[in-house]
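For this view, one protein chain was removed and the others were kept in their places.
For clarity, chains are labelled A, B and C in written order, and residue numbers in each chain start from 1.
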Amino acid sequence: MNKVITEFVGTFFLVMGAALGGGLGAGLALMVMVYAGGHISGAHYNPAVSLAVWIRGKSNTADMISYWMSQAAGAITAALVVANLFEVEGTSICVISDSGILKGLFAEMIGTFALAYVVLNVATAKGTSGNSFYGLAIGGTVFAMATVIGKFSGGAYNPAVAIGLSLQKTFCWSQIWIYMVGCFIGGALAGIVFKMNNPGDK
Amino acid sequence: MNKVITEFVGTFFLVMGAALGGGLGAGLALMVMVYAGGHISGAHYNPAVSLAVWIRGKSNTADMISYWMSQAAGAITAALVVANLFEVEGTSICVISDSGILKGLFAEMIGTFALAYVVLNVATAKGTSGNSFYGLAIGGTVFAMATVIGKFSGGAYNPAVAIGLSLQKTFCWSQIWIYMVGCFIGGALAGIVFKMNNPGDK
Amino acid sequence: MNKVITEFVGTFFLVMGAALGGGLGAGLALMVMVYAGGHISGAHYNPAVSLAVWIRGKSNTADMISYWMSQAAGAITAALVVANLFEVEGTSICVISDSGILKGLFAEMIGTFALAYVVLNVATAKGTSGNSFYGLAIGGTVFAMATVIGKFSGGAYNPAVAIGLSLQKTFCWSQIWIYMVGCFIGGALAGIVFKMNNPGDK
Partner (left out) sequence: MNKVITEFVGTFFLVMGAALGGGLGAGLALMVMVYAGGHISGAHYNPAVSLAVWIRGKSNTADMISYWMSQAAGAITAALVVANLFEVEGTSICVISDSGILKGLFAEMIGTFALAYVVLNVATAKGTSGNSFYGLAIGGTVFAMATVIGKFSGGAYNPAVAIGLSLQKTFCWSQIWIYMVGCFIGGALAGIVFKMNNPGDK
């Protein structure tokens, strides 16, 4: 239950950060919430990261599903707070143009790969255990990817963020599949690469 | 006495940072002063954080009150230095519009909740003891919240900052209650959530 | 093989960051990839850094050459992805004017010296072993040098970045020698200064 609450709180602030503060707001919110919640839940705040951790063998299926539900609930709550309490809504115009769909799909895949690759290495690997940099590295990856390739997809790298931003009308629902497909593939690839690269680290 | 001086110095630089450097100045000043003073006083620099630490059970009532007085003194001194020595004053026009009071109240509550939640987890929890990231996480939260929801309230997240900015005329005195109510409720909620989430950590 | 994959992934994201996100994108990408890959390959992502580490005596010649090949492959892959998938290309107009060649050469030499000097001290020295700041210091150096002297050369400080940016047409091939000469001399000087300054650290 502690883990579920922690994932809810962290995802809430991450999605609020993405909706109202762009790549910098999302990266900073993620950094501080990873530091605040890492010791309780591992601080995924991202269904694609939870998938990568599951592939890497550091969580069981029931945990992954409860994390997913908590992350979705945090994202939806953040979207409702932003849209109804702070009254900031998008226009539901799609962020990605029709000719940019392949770029958007690859941007989400590459960005989520980077994020999950960093998470697995800084927060679950033997070789970096006990470090103090995991939040900086994880939040920094979201800010980095938003700065570098954010323009191609709006920079979610996280299915929960994509759901939240679609509900709050910054993204459009007809493109939600791009984020789902791109993010889960990117996260899964990171899990596979991590296992290849760290054969002795179970 | 060391603690009182440390809280005074840290709050002085935080309020000067907020008055003259906005969210970035406040976040940076808080980060460096938390690293400088954490080993002496715990580096609250914020009456709402001191309340959260008291609720969490890591300080006694007398200490909380002496911290509050020291923080208020630091904030007032900073406001006087900014207004009279550097001659930078606001216009006493209220930051929050009449129709935005509810948004401002919630923004202060949510921002202070985030700040106190991060402080309790990174600076008082067993699971993160001995870390080197507490100042980055705490200062980063103020910068994050100012970036994300700063426009709704001016971004104090700290009753001492609100007093200092009101004295220096960036905020107006008629809205000081918004910051008092929002910040203390946010801090108290963080203390309650921390205790729920960390039952074995007394 | 793990090391080769790690160097490939890290250099790929560094060069993509430099091509699409400037000094901030490159510095952030380098920081997070150093934290992700340091425990596997040492996280050079830069042939001039690999040379400095070799001079300092912490790698053998075969390793240096396999790192160089992996770094070149990562840089070329990033350039192809940026140019062909994201369709962002430069104009092949040289970044450095004819009268600015000496400045460009010194800027690359000074910037790469700073980078390799920081790497050797934070990631290979006895006196800083076990620290959590190496990625921040290394990525921060690229961002610092790009901010301070980036305008004189475009700010590569890395032969692999220079190759990638030339292929993607942000740099011109006729000036590639400036980056090769400047970066390798800067890295070699850092190796020599480190050995002078740390006589007891083999």
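By our rule, contacts are C-beta pairs under 8 Å (C-beta built on N, C-alpha and C of every residue); 3 or more make two chains touch, one makes a residue touch a chain.
Given the structure is predicted, the values throughout are model-derived calculations rather than measurements.
Colleague: Give the residue, chosen from C:Ser50, C:Ser70, C:Thr112 or C:Ser132, that touches the chain omitted from the document.
Modeller: Of these options, the touching residue for the absent chain is C:Ser132.
Colleague: Which residue, C:Ala18, C:Ala72 or C:Val118, contacts the hidden chain when the whole complex is considered?
Modeller: Of these options, the touching residue for the absent chain is C:Val118.
Colleague: List the residues of subunit C that touch the chain left out of this view.
Modeller: These residues touch the chain not displayed: 102-103, 106-107, 110, 114, 117-118, 121-122, 125, 127-128, 131-134, 136-137, 140-141, 143-144, 147-149, 152, 193, 196-199.
Colleague: Can you list where subunit B touches the absent chain?
Modeller: So the residues of subunit B touching the unseen chain are 2, 5-6, 9, 13, 16-17, 20-21, 24-25, 28-29, 31-33, 35-40, 81, 85-87, 132-133, 135-136.
Simple rule for what comes next: only the chains that are shown with their structure count from here on.
Colleague: Do subunit A and subunit B face each other with the same patch, meaning over half of the contact numbers show up on both, or with different patches?
Modeller: Mostly different residues.
Colleague: With chain centres taken as the means of their Cα atoms, state the distance from subunit A to subunit B in Å.
Modeller: Roughly 28 Å, centre to centre.
Colleague: Please report how many Å separate the Cα centroid of subunit B from that of subunit C, as a whole number.
Modeller: 40
Colleague: Would you give the residues of subunit B that are in contact with at least 2 other chains, written as numbers and ranges?
Modeller: 132-133
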